[in-house]
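Omission of a single protein chain aside, the complex is shown with its protein chains in their original locations.
So, subunit A:
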């Protein structure tokens, strides 16, 4: 058949079959036993032309309420942020996106250097000694952190704060089951980890304490104290962090973290209905040789020129097989490149400016909700999210909001029955005063 992706002509095919010494392509499949041979064609939709398919899929895309034409206050781990236009221009360079893992450094210096820069930026933001080249997402990165801690301490229990993203916690739990590791939830109090409860739960069998910074409710946790509690029992301290918040918050590395995992989606990566995003993984030097996934290191070539190469590969599945530190192979390299461009564009000043706008605008929203008579139950310091109590189902309110072009906050009742009628409202730098005022007014009207 003729197809724009398939260059073989009939003449080509004839010559190639002659070289092979067979009379038909079918003969090349003669080793497939008759009994398992598939007959005919797949029962899937017929092919469409480029133009027709684009038209059809554009119509399908248009069925969705997007965060460009609507005003979004939905966060809960995935945020509607300023995305510098150049991010997409860089990752559209096909030398990057059509390459595979840079196993051949002589023709992959571009990718390797970009990853080395990514590792540096993540290490800088988190305040850790080093970072790897990326993980699938923040949730699996956190799960891998838990597995590393269990392996490192030879202990089989993880304490996970109830203020960690519930879907992240679910992923940690699934991974832990595979390794026969127990996961215990630390209760929360006023929207943050209950420190007394943590002290009671912490013991010498605990591999790590896992918390989120800022936590799922947008609150800033007392990392320093929790890190000390973990370390008092020789457990590790794992922090799932929003890297944008680290533009203004003291980095976990300065507060006792042994591992910082998270998602770099806030740096120029689209919401993408949940993926692909960009997990990151940063550790202290002590844990360097236990890190999952790929690491890029600097070295020199035979002439002494600086170059970059995948390194410490003895940790990885293609070398160590069943003894590897993780099974991860493909990662999120292209998104790490996107996040690098995002971090570079914001730069030293911008990451601080943008993070600060998130805090200040969220504070404005908090004041506006309270002035309008709403209760904001958690009164601790926040980053870009607050919890707002409502009189009725948040999902129902959100349906009304969408009619006004607003994507409302996350319905916390979806993950915790006790938090029914509570909305988790995210306010990023993109939200204007006018939009925030409109949200408060519309929610008031829909109560």
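Just so it is clear, contacts are C-beta pairs under 8 Å (C-beta built on N, C-alpha and C of every residue); 3 or more make two chains touch, one makes a residue touch a chain; residues count from 1.
By our rule, contacts and distances are computed from a predicted model.
Between the listed names "Cell division ATP-binding protein FtsE", "hydrogenase (acceptor)", "sn-glycerol-3-phosphate transport system permease protein UgpA" or "Probable glycine dehydrogenase (decarboxylating) subunit 2", the UniProt record for the complex's undisplayed chain reads "Probable glycine dehydrogenase (decarboxylating) subunit 2". Although one chain is not drawn, the whole complex shows that of A:190, A:205, A:432 or A:447 it is A:432 that touches it.
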